[in-house]
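All protein chains but one are shown at their positions in the complex.
Chain IDs A and B follow the sequence of writing; residue 1 opens each chain.
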Amino acid sequence: MPRDLTPSTIENTFVLKALTERIRLDNRSFNQLRDLDISFSSTDYGVVDVKLGRTRVIARISAEITQPYADRPYDGLFIISTEISPMAAPTFEAGRKSEDELVISRIIEKSIRRSGALDTEALCIISGEKCWAVRADVHFLDHDGGLMDAACIAVSAGLLHFRRPDITIVGVGSRREIIVHPITERVPVPLAVLHVPICVTFSFFDVRKASSAIAGLPGKDNTKAEGDDDVEEENDSSTAVLVDATLQEELLRHGYMSVTANTNREICQIQKGGDVAVDVGKLLSCSEAAIMVAEKVTKLINKRLKEDEARRNVGNLLVEARAENDR
Amino acid sequence: MSSEVILPGDPIPLDSLIDNAEDSDSAPVIQLGPGILHIPPETLLPVRAGTLTNLTRSKPQKSTTVYVDTAGGRYVPAVHDTILGTVIGRFGDQEKSFYRVSIPDSAAPIGILSSAAFANAASRHTRPNLSTGATVYARISAFSLALGEPELECFDEKTGKEGGFGELKGGMLADVSTGLARRLLAPSGVYGGSTVVEVLGQLVPFEIAVGRNGRIWIDSESCRMTVAIIKAIQETEEFSKEQMEERVQKIIKDARQK
Partner (left out) sequence: MEVNKRDELPDVATLEIVVRPDVGVTSTREQFLQDRIMRVIAPVIALELHPRTLIQIVVQIVQSGDTKILNTITLSASINATYMALLDAGVPLRSTVSATSIIYYTAGTSDSSKAKVLIDPTRAELEKIEKDIVSVHTIAYELKGGKIERLLLSESVGSFTEDQVLECYDTAANICDETNRTMREAVTLGVQQKSRWREA
């Protein structure tokens, strides 16, 4: 099996050296997202295709009726499946979870499910007996860094786009029956999405490592002072912070931090990895940046949703058929 | 040169490819290039999709090479190809040691480079010492898919001198398609007119090494310029010549202004 792609020394040195000159290989500025494209399936609800540069993720939302968990009779089920196949990159093996994959699924789980983006109580049909199980399948088609950011956008947009069939409960007591109306018969119902979490990953590069690598001085970075004497320097120039790293940048970075935020200026989760210290100032500036990105991305999702609705809504049939209209 | 698009299994119109108007007394010699499989006795089967191309040569004997030209696809190592690889390990003892070299995106992803396969490597003391992560520009000296890893060497076949092979220092690596790599390596004029490298060369001084495995190495005066050169090469792959010249000039100009 293919081993992990190990970047060569040349790439390592060059990327770091370029960063000290504030250059990224694709000429982006440090806090610039790659080109983002979101498109919805023309036939099905809840199928989203997200392209972030060369990274491509498709999320598919589906729903079926099941029994709720015994200890949570009022809650519906929400499952996110993020299995990475070798489709994304040959380094991912089919049927085996890599460490990266684990991190990615955890972050998405935390960002969307645990942040309460989907109101699971609204999925309840008959308490303790029947509820909707909403399932998000995330397919990673191409990997050029930022898998979790793209996946998060895809799932969020998918939840907003998805419509479940309308249902009616007839009968009383134990004779209750649920009638599921096919989407061709009744206007389907959107999910109760409470907020739209958007995940932004920041990659940290310790530029001091770069200068020592360029000068060929070994080991200075190991003694990287944790003391307070050069905190100020740490703030300014010793760490380069990149938004939306490419695969190459991801492989070479010294640390990362994923921040999930929404347009209500709420931080849903923060996850940090690697061996770069992040101080309060950086934490705040990253959070602020994440919120800005979230606003931008949410705007795009809403724009695309409107376009999609306009396309579906030929002859204004959907609006007329809505239940809240006057009869 | 013909430019007929061919799919696997299509019949090869040999008659139209071979120019046998003159000296028809001797049987035409046909050489089969990549993408064409010979099934004895006389079936020729294209196994790739691409342009059916023929090159006629008169020296040393009159022969026609027929092959299917493709722009992309996976790299399959072949003897005499130059590649750019990364050292990922070392094995053997002091007297006789070998480097394991990764050849990214290749059908045979690991090559073996003997530490004696360098110019001036007769003595143990003059052999280079490569560390893991080092990038080498090497040539495949022996390879067969059935027999194992490609064998690499880092000296010029004809002169035994270094000839640009060996470890590369500084600069930057980038990925291109296998088709573009082949094009960049082709002698000037084979593909008609100036290539990206020639256009770039008139604008800015830089060094380039091209590996047939779809990797290139670039070094120039500054980081910014190197990034620009890589961009110019990658972006203009599918451009027509005029478009390419225009774009390259713009990219380099922009890089200078910053």
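Please note the rule applied: a residue touches a chain if its C-beta (ideal position, glycine included) is under 8 Å from a C-beta of that chain, and two chains touch if they have at least 3 such contacts.
Given the structure is predicted, the values throughout are model-derived calculations rather than measurements.
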| item | value |
| --- | --- |
| Touch criterion as defined above, residue of A:Ser85, A:Ser127 or A:Thr168 at the omitted chain | A:Ser85 |
| Touching residues (missing chain, whole complex) on chain B | 3, 5, 7-11, 35, 37, 45, 47-51, 70-74, 76, 107-110, 145-146, 148, 178-179, 183, 191-193, 236-242, 244 |
| Residue ranges of chain A at the interface with the undisplayed chain | 1-2, 41, 43-44, 47, 58, 60, 62, 81, 83, 85-87, 90, 94, 135, 137, 139, 141 |
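Note that only the chains that are shown with their structure count from here on.
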| item | value |
| --- | --- |
| Touch list for chain B against partner chain A, complex | 86, 88, 102, 104, 109, 131, 133-135, 168-173, 217, 222-224, 226-227, 230-231 |
| Chain B partner contacts - residues on chain A that touch it in the complex | 2-3, 5-14, 17-18, 21, 23, 25-27 |
